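With one protein chain removed, the remaining protein chains of the complex are shown where they sit.
Letters A, B, C and D name the chains as they come in the text, with residue numbers starting at 1 for each one.
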Amino acid sequence: METIVENIQGVPLNHYILFCSIIFTIGVIGVLIRRNVIIIMMSIELMLNSVNLLLTAFSAHSGDPAGQVFVFFIMALAAAEVAVGLAIIVMVYRNTRSVDINALNRLRG
Amino acid sequence: MSAIITLSLLAILLLYLGLFKAKTALLPVSLLGLVAAAGLNIAGWDQAAKPLYSGMVLFDPFAIAFSVLCIVITALVLLLSKDYFDQRSPHVAEYYALLLFSLTGATLVTSFHNLAMLFIGIEIMSVALYILAGIRKRDFASNEAALKYFLMGAFSTGFLLFGIALLYGASGSFDLAQIKQYVVSNPQAISPLFYAGILLVLIGLVFKVGAAPFHFWTPDVYDGAPILITTFMSTVVKTAAFAGFLRLFYFCFAPLQDFWMPALLVITVITLFVGNITALVQQSFKRMLAYSSISHAGYLLFAIVGMGAASAESVLIYATAYSFATVVAFGTLILVKRATGSDHFEAFNGLARKNPYLALTLTIAMLSLAGIPLTAGFVGKFMMFSGVLADYQVLLVILAVINAAMGIFYYFRVIVAMYFRPLDRDQIAVSGYYSAVLWIAVLITVILGVYPTWLTGLI
Amino acid sequence: MDNLFILLLLPVLGALALVFVQHEKAAKQLALIVSLVSLVFTVSLLTSFVPDASMQFVQRFDWIPSLGIHFHVGVDGISLPLVLLTNILVPLIILSAFNHSYKGSFYALVLFMQAGLLLVFTALDAFVFYVGWEIALIPIYFICALWGGEDRIRVNLKFFIYTFFGSLLMLTAIIYLHLQTPANDYELTSFYQLGLESGVQRWVFWAFFIAFAIKMPIFPFHTWQPDTYTQAPTAGTMLLSGIMLKMGVYGLIRWLIPIAPLGFAAYGQLALVLCIIGVVYASIIAFKQRDAKRLIAYSSIAHVGLIGAGVFAWNIQGVQGAIIQMVNHGISVVGLFFVLDIVERRIGSRDIKLMGGIAKPAPALAIAFLVIVMGAVGLPLTNGFVGEFLLLMGIYEYGLWYAVFGGLTLIFGAVYLLRLYQKVMLGEVNEQTAGFTDITRTEWLVLATVVVLVVGIGVYPKPLLNLSEAAVANLINGIGQIANR
Amino acid sequence: MLPLVGFLINGLARNVLPKSLVGAIGSGVVLAAFLLSCGVFSSVYAARQAGETATFIQPIFQWIGAGDLSVSMSFLVDPLSAIMLLIVTGIGFLIHVYSIGYMKHDAGFAKFFAFLNLFIFFMLLLVLGSNYVVMFIGWEGVGLCSYLLIGFWFTNTAYAGAAKKAFVMNRIGDLGFLIAVFLIFATFGTLEFSQIFPQAAGMTTGDITLLLITLLLFIAATGKSAQIPLFTWLPDAMAGPTPVSALIHAATMVTAGIYMIARSNILFTLSPITLQIVAAIGLCTALLAAAIAITQNDIKKVLAYSTVSQLGYMFLGLGVGAFTGAFFHVITHAFFKGLLFLGAGSVIHAMSNEQDMRHMGGLRKQLPITYFTMLMGTIAIAGIPPLSGFFSKDEILAHAFATNKLLWILGFIGALFTAFYMFRMLFLTFFGKFRGSAEQANHVHESPVTMTIPLIVLAVLSVIGGMLNVPAALGGSHALAEFLSPVFADSAARSEAFHLAHSTEYLLMGVSAIGAIVMAIVAYRKYISNAAVPAADGAPRGVLSRLSYHKFYVDELYDRLIVRPLNGLSVFFYRFTDRGGIDGLVNGLGKTIGETGKGLRLLQSGNVGFYIFMMVIAAAALLAYGFFNL
Partner (left out) sequence: MSVFYFVAFLSIFFALMTIFTKNPVHSVLYLVITFFTFTVHYILLNAQFLAVVNFIVYMGAIMVLFLFVLMLLNLNKDTEPLKSNLVKLMGVIAGACLLLTVGGSLRVLEISQPIVMKNPDIGLVGNLGKVLFSDFLLPFEISSILLLTAMVGAVLLAKNEPKKA
């Protein structure tokens, strides 16, 4: 345990922020370039995870447990969202036989 | 607080009622519950309210006023549901329960005092709506609306959360009071993280209220969702989102107004123009209302742009005016669509001949949306303009004026259709629930328009 | 009987009652009675009115106290003539509508509009003024769009949006001024005492000016007007031209110039020039119009242009002339439109090329029409002359050439109005006009009233002028002092 | 003085009364007014005899008051207005009587009398007004009546057009009047004659303001009194019933301009430039109109142009400072032109509404009274002594001679024309063979008594009218000049005394008298000895003749220069500027917004990917903003 703590001691907070931003952006890019709804949802999960890590880093940095508690809530949300989202996808798939978001363009204008 | 408990318990109760096939009891029970919630809320009226539960929620007059507004509108929507969902879906109980869950979320959003509560409130509200938007499982439009709403909502949640994380990183807390403390105590040394956080939270919230350029979900979802869900979304959800928005920004970020205000100003202007101009060319009444709701979001943003002591009051009055008028509009649309199967403007042709009073209520609603004096909409616009002008944003008001004039065009289209385009049609039967809801809403609209004093000075 | 609030409430109550009256004849009579009671009420106001510069019959109570809004109304010599005009014309308009089969809702809208108009003319609080301004607009929109001509929907929407846009600009200015007042209220008097800096006053001037200019309408904001007048039912046209456009002029006198004297100093001349251009321009256009209503519409632009010019000349003659000419124009134009309505109803067209020779079968109509035309042309001993004389005199004091060009209206007015009269009344009877019948009793009543007013005011305008003299003088002097300060 | 208002009331209630009563009432009230006028005149005369200025002002009520402007309804009686009163009511009465006969068969009999009464009322207002505004009321009022009466037979579109033309042209002048009024008010601070003129008398000659005022007033006068450039309405005005032509367009209304200038004589005296312009315009008008009159075939047109021409003389008189002379001519002209018109009316009546002289001839036998009275009138107007026209015209010409010889020569030529066309008319009408249709021939008869009596009375007046103001050179006493002197006193004091040797005067008189007689003989030779009949409308003519026949194309000129451009402008403004330009702009704005809407609508493509892309872009922009704004 000690070594772990020591290992992390040297990492500047900035690098955590940057790292999380990168992951977040990768999530965004994933949302942008994929057409498969499930993969888009996965990309969103990536975004959420980057936030989780960021919160944890801040929490560790300031020594305040609230951040980590918040992460817990985000996880709860992620679970809920995935459940609902997948349910919607299943429902849509039943009607359209597709999970391609480009097929979703009847409502427009 | 007890209101939130009441509401959540009520929702669960309804689920059980559904389980026991007690369909007829659903509406009375939920109405009773809503009345109780509203009553409990009002009973807790306290100018000097303190945050509860370790600073998680704060039921000050602001929160209570908005919660009660949301509850009242939900009650109206439920009254309209009686004839709407009962006939076409076997999942009525779930429907009622989800609406009430969403309402619970909305109440949380109006009363949060901790970013965690804001986040959870928004999510409860939204997740319930993702489901409700798709509740017509066989309807393609409904499916599409649900999926679009879900995808974009989840995506924007990412931004909101990232923003919250940054705010936390900078200020070290989720508690509004402490964040405010952070802003006030070191005005010179505010971390850039904090600024970025504000912007990201802004994106998340602006998405929820449907302001341009984060509005793209609005028309499609409003259009695709069942009419009553749209009603709920464009009234309760929008009101709650604005309440939360205002609460956060007024309470915490007001001192940094110079930073975020110009950005929001641009958003406001774009929202106004996009909403109005696109609404002009719509053929569907429903879709027009969706775009008009975007433009109303623009007007509501005025209160935040022209941040001041009166902002809360203006938002409350504007939201009240807008919500009641919207309820009337959608309520009428339901009736018309049921009779004609279309939600285009043409469907309203000649309505005034056979249903003069229905036409009259819709007319008053439209006038209110357009902001004509002696309706609540005017008082709302008036207060918005006052607030912004107090900040010397003359140009913004001039732009808003142009938009308000454009608004006339599409709001009057339906009036034109009802009164001036003759068509032989059958009289539409208006059930008691509907006429009650419509008249209540119209009466409130007019009374608020003539004598708004009973709402001003409340908070 | 000098409670102004009751006067304002009366039409509203009448309108509300009328909504529930289904029977057509009963609705007519009820509307007429209500409007006549208003008239009697106004006359009783008139008798207890003291023609000095003060505000009288003032009513003031809180409306929306948290926003500093009071319901504050009162009349002085400037507003009383217009209140009188409104209450005289509304019964006439209602009476003139008897020949059409309008439902109760029509009369309800007319009365509702009357309430809005009266509110505008009596408001001493900017918010009240604005509310009146807008709620006068709604009924007229419905009147015109429900009972109007073929192209009514498009035209009226344009009219509505146009004027609404203008009034919102005004609202902006009002709110802005409100925020500057020390007591944070909307009182007219607080607005008068603001003394804002010149730059601010300039845009305030424009904000108000555009609102009023659209309503009046002043060139180049006038293009809604001919279409709307043409498409509106006659009663609507009468309301629009007879009373509603006076709102704009009244606004100029009561609100625009006193509130933004420096803005007025900067742009008053431009405004005056616009008015004068309007006079000449609209007159020239009126020359060749074939549609009688459109012709009168353009003539109305010309006349109102002159009134506006008189106001912008801002001297006692000019403003007094404007006030009396507002009354005159209201009376004349209602008369003109009524005659055209009679003609249109009988021959089913407004094209003056198709008319002619009506004087032969309908001499009484011809005489009445002639008197009204002469009133509109501004012949001495008719009402129009007194107004035009004072207006031109006021404009002359402002500048010779303005008066010369403004005075062209004397000539041009004669040209197009006499052309109209000639084409309609004179010449041989043709197919369309062959079966023309002379006027009926109600028509006679309306026309006789108009004619009596035309001649009466023309012969003895003094009482009317006395009414407003002190108030106008006070206003002009007051502004002079503020401007000098 | 206000039984006249009663006329108006009388006039309105006329539909119910029988014709005879209408005529009686109509004439009766004018007679009453005439008698009252006589009373007024006699009191004025008595006052004059007593050596007073004889000016009485009677205020009635304040009419308009605004600021320092105060206009009262008040009347002024002085020698000038007293005489005008007599003329208006006197001739008015005669013409009323005449009309009873002339209009007997007309359906609008009652209406006609109502209008005539109204006219008399306004004319009296004009004459009696004690300030410019009251005068203006009358001024416009008579214009209205003129409009009504010209367009009396309104079923004829051309007549109605003529009425409109008259009204509009008058209006042009009226605008000048109105602006002059403003200028006067600005200069003198009042509009009352009694206060303006003393003030003006104290001003210097050639004052610019006065020049402007007088020019404007003169414009007004050209409109009302049918001078260049506004004279074309008068000939057209002959569309009205003949008594109207006699009363309004010969005897009274058209002289309003002269009356007004005479009334404001001091202002004019003080601005010599205006006077010169007045003289020049008057002379040009006199010549032009006379030249036109020579070739006209319509008996009333001849008289109309003759009227224009004579009015020109009056202006010439005013222009050369012969205020009395001009006014004298007004009086005599009222007599003989009234007479001539009534005579013409009698002829037309007899000829069953035929007005073309080419279809007349030889009527002397059938219409002896008419013939004789018209002969008197012709001699009078031609300026053959000792009839009235000679004296008045001579006085003007004498003044012209004293001012400028050229004026006299031109004036003299005009007088020659006058004599020629008048005799031409007389000869064509009453001499030679009858050229009308047989039906007309059977109809020809002398007019009823109600028509002939006025003719006779006027003939007598035409003959003796000259005695009013016999010049000193002929042993007269200048009775009129003497009577009017207080009115012109200030002017007289300002201008050089008119002085002309008696011998010169004799010479001038002789020349003009002889000239007139010679022209009469020329006409005789041409139309009686040679029995020439004017050519038909289409016949070829010489250049001058064609110019004259077509009235020098003045109407066409106006049509091209003013009416058509204005009409064109009207259409242009309407189609292009108003509909296309301004309204197009407004509508275009709406359309642009609509198009923008359609464009924006495309953004709402329905594609979630695109929506999210837009969101990301916007978010990036926001963050970039934050980055640069920190």
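The criterion applied here is as follows: contacts are C-beta pairs under 8 Å (C-beta built on N, C-alpha and C of every residue); 3 or more make two chains touch, one makes a residue touch a chain.
Fair warning: this is a prediction, and the values are worked out from it, not measured in the lab.
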Contacts of the hidden chain among displayed chains: A, B, D
Given D:Ala158, D:Val449 or D:Ile617, the one touching the chain that is not displayed: D:Ile617
Residue in contact with the excluded chain [from B:Ala3, B:Leu26, B:Ala75 or B:Ala97]: B:Ala97
Chain not shown, touching residues in chain B: 4, 8, 11-12, 15, 52-57, 90-91, 94, 97-98, 101, 104-105, 108, 114, 116-117, 120-121, 123-124, 127-128, 130-131, 134-135, 137-138, 146, 166, 191-193, 195-196, 199
Hidden partner interface residues of chain A, rising order: 1, 4-5, 7-19, 21-30, 32-36, 38-39, 41-43, 45-46, 49, 52-53, 56-57, 59-66, 68-69, 71-73, 75-84, 86-91, 93-94, 99-100, 102
Contact set of chain D toward the excluded chain (per top definition): 609, 613, 616-617, 619-620, 623-624, 626-627, 630
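Everything below uses one rule, namely that only the chains that are shown with their structure count from here on.
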Length of the line joining the C-alpha centres of chain B and chain C, rounded to whole Å: 42
Chain A-chain B separation of Cα centroids, rounded to whole Å: 28
Rounded Å distance between chain C and chain D, as computed from the means of their C-alpha atoms: 37
Residues of chain D whose C-beta touches two or more other chains: 590, 601, 604, 606, 608, 612
Chain A, residues touching no fewer than two other chains: 28, 31, 101, 104, 106-109
Sites on chain B touched by chain A in the complex: 116, 119-120, 123, 127, 130-131, 134, 137-138, 140-141, 143-148, 150-151, 154-155, 157-158, 161-162, 164-166, 168-169, 172-174, 193, 219-221, 223-224, 282, 287
Touch list for chain C against partner chain D, complex: 158, 162, 220, 222-224, 226, 281, 284-289, 315-317, 320-321, 356-357, 359-360, 363, 370, 374, 379-381, 385-386, 389-390, 392-393, 396-397, 400, 403-404, 407-408, 410-411, 414-415, 418-419, 422, 425-429, 460-462, 465-466, 469, 473
In the complex with chain B, residue positions of chain D that touch it: 590, 593-594, 596-598, 600-601, 603-604, 606, 608, 610-612, 614-615, 617-619, 622-623, 625-626, 629-630
